[in-house]
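Of the protein chains in this complex, one is absent; all others appear in place.
By written order: A, B and C. Residues from 1 in each chain.
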Amino acid sequence: MKITHIKKLLTVTGFILATCLMQNTVLAQQKNDPKFNQMMTDSFRAEGIAGLDRIQQDETQKFCSDPVSANSKQGEKMRDKIQKINMAGIKQPSNGKYIGDWKKGEAIAQSGRGATWTDKADVAVGGGCYNCHQIDKKEISYGNIGPSLTGYGKLRGYSQEVITYTWNRINNSKAYNACSNMPRFAHFKLLNEQQIQDVMALLLDPASPVNQ
Amino acid sequence: MADPMRVRAAENGGIVDVKILMKHDMEAGQRKDAAGKVIPAWFISNINVKANGKDVFNGQFGPAVSKDPFLNFKYKGAKGDKITVSWVDSKGDKRTDEATAS
Amino acid sequence: MNQQRRSLMKYSAIFGLMASAGLISVAQAQEWNKAAFEGKSLDDVFKILGAGSPDKSGAVTLNAPDIAENGAVVPVGIITTLKAEQMAILVEKNPSALAAQFFIPAGTETFVTTRIKMGQTSNVYALVKADGKWSMAVKEIKVTLGGCGG
Partner (left out) sequence: MQRKLTLGLATALVAALLTMTSSVFAQKSATDDIAKYREMIADGNPSELYEAAGEELWKKPAGPKNATLEKCDLGLGPGVVKGAAAQLPRYFADTDKVQDLESRLMTCMLFLQGRIPQEMIDAPFQRGPKKDMEAIVAYVVTLSKGDKIKVSTNHPKEKEMYDLGKRAFFFQGGPMDFSCASCHAEDGKRIRLQDLPNITAQKGAALGWGYWPAYRVSSGQFWTMQQRLNDCYRQQRFPFPIYGSDVTIALSMYMAKTGNGGTVETPGLKR
């Protein structure tokens, strides 16, 4: 009787201790620096559609702003947590359709416009995909921050598994890699469902030039 | 008044290498302003270069020449040549600058 | 009186001649070839310049990059071993093909470099007129999309 009590107590203590430790590592990632916060507050002003709320970080942004800690062993649990949060927000297509029009997808991939303070709120935001990825190999002006997507469907196949993974990845890349450099296109409503379907088609329509 | 040009002229082996930078917007008449109105074309149309008063180069530009135009050519000449560069634009604005071949 | 008048006329004639000699550049300024610069297609401009159908010639070199990082500034140069008196740069896919033309007096090298705007990837032509005959060189210059694009 007594022993089980102690056991319970130990477990609880252990749990509390573990939680404290975890929180400590999370806190240790980057100390809150009032001076830094003050600098950020004082240095920016709202302009056009770019309000000051844009420097109010969410949990993901806060965590990823300290890459040394985020990439450390101690950061691992937090990475999982961030990924889970982001995964939870992903919605599958409301009409069950994953693949749209690859030609429209190519136009979205080409455009890096939108969401800056010089853009109006109604300017369609581009995917900016070529900024970081090779896609259709006929386009020679492509970046390399992300992996090459040339032959995407041809190489990986067109299974539902590949389709769902790709859908999720475009919707919210942070569901798989907490501090991926890729924007969370659905989470921040940069691209709507139809636009994502079109980008999906660019990668996964067998007729898309990407898969030729 | 139009902004001054930068004229460099360097003699080497009896050939004077002339490099000219002109300050001009070279508006092509294709762009729109913030209000959506077409900005009318306005560009340097003619450029004349003389060395010691004698023509060594004549050029005609269209609006497809880049903003702040650059021009490079060479002529048979000598150190100390007085080089006079003049341009006139499509609105009739003019600019003349001088340099000495070194 | 008559004598005086005649000498005055003679004087003004000489003065006029001197003035026109001195103002050669102004005269040329007024001769900006409006029709050629407003010509849309290559053929339009060839016709207006009296170039007919210029032959490609190894004696004409168009010095330009294969790729332009930005279409707003594309360096292009013409160099030729021909005794060129006139040279021109044309961009096939620009709204008006003729970008610039140059007149080369005797004693000036048959070499010129300038910078032009290109709206998109296009063939660029270097035209050279020597001994009344036009020759040309052609090169495709790719205009790439650059930067973040925002």
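Basically, a residue touches a chain if its C-beta (ideal position, glycine included) is under 8 Å from a C-beta of that chain, and two chains touch if they have at least 3 such contacts.
Keep in mind that this is a model prediction, so the values were computed, not measured.
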Report summary line: Absent chain's touching partners (shown only) are A, B, C
Query raised in the report: Which one, C:G50, C:P65 or C:P95, makes contact with the chain that was left out?
Result: C:P65
Report summary line: Omitted-chain footprint on chain B covers residues 3-6, 19, 21, 23, 25, 66-68, 70, 72
**Report entry** Sites on chain C contacted by the missing partner chain, in the whole complex
**Finding:** 42-43, 46, 52-56, 64-70, 72-73, 75, 115, 123, 138, 140, 144-150
Report summary line: Residue positions on chain A contacting the omitted chain are 30, 33, 35-36, 39-40, 42-47, 50-52, 54-57, 60-62, 64-67, 115-118, 130-132, 134, 138, 140-145, 174, 181, 183-184, 188-190
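Going forward, only the chains that are shown with their structure count from here on.
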Query raised in the report: Taking each chain's centre as the mean position of its Cα atoms, how many Å separate chain B from chain C?
Result: 14
Query raised in the report: If you look at chain A, which of its residues touch at least two other chains?
Result: none
Requested in this report: Quick one: which residues in chain B touch 2 or more of the other chains?
Outcome: none
Report summary line: chain A residues touching chain C in their complex are 110-116, 119, 126, 128, 130-131, 140-141
Report task. Please name which positions on chain C make contact with chain B in the complex. Result -> 24-25, 28-29, 32-33, 37, 72-74, 77, 91, 94-96, 98-105, 107-109, 111-118
Query raised in the report: Any idea which chain B residues touch chain C in the complex?
Result: 15, 26, 28, 30, 45-46, 48, 50, 55-67, 69-76, 86, 88
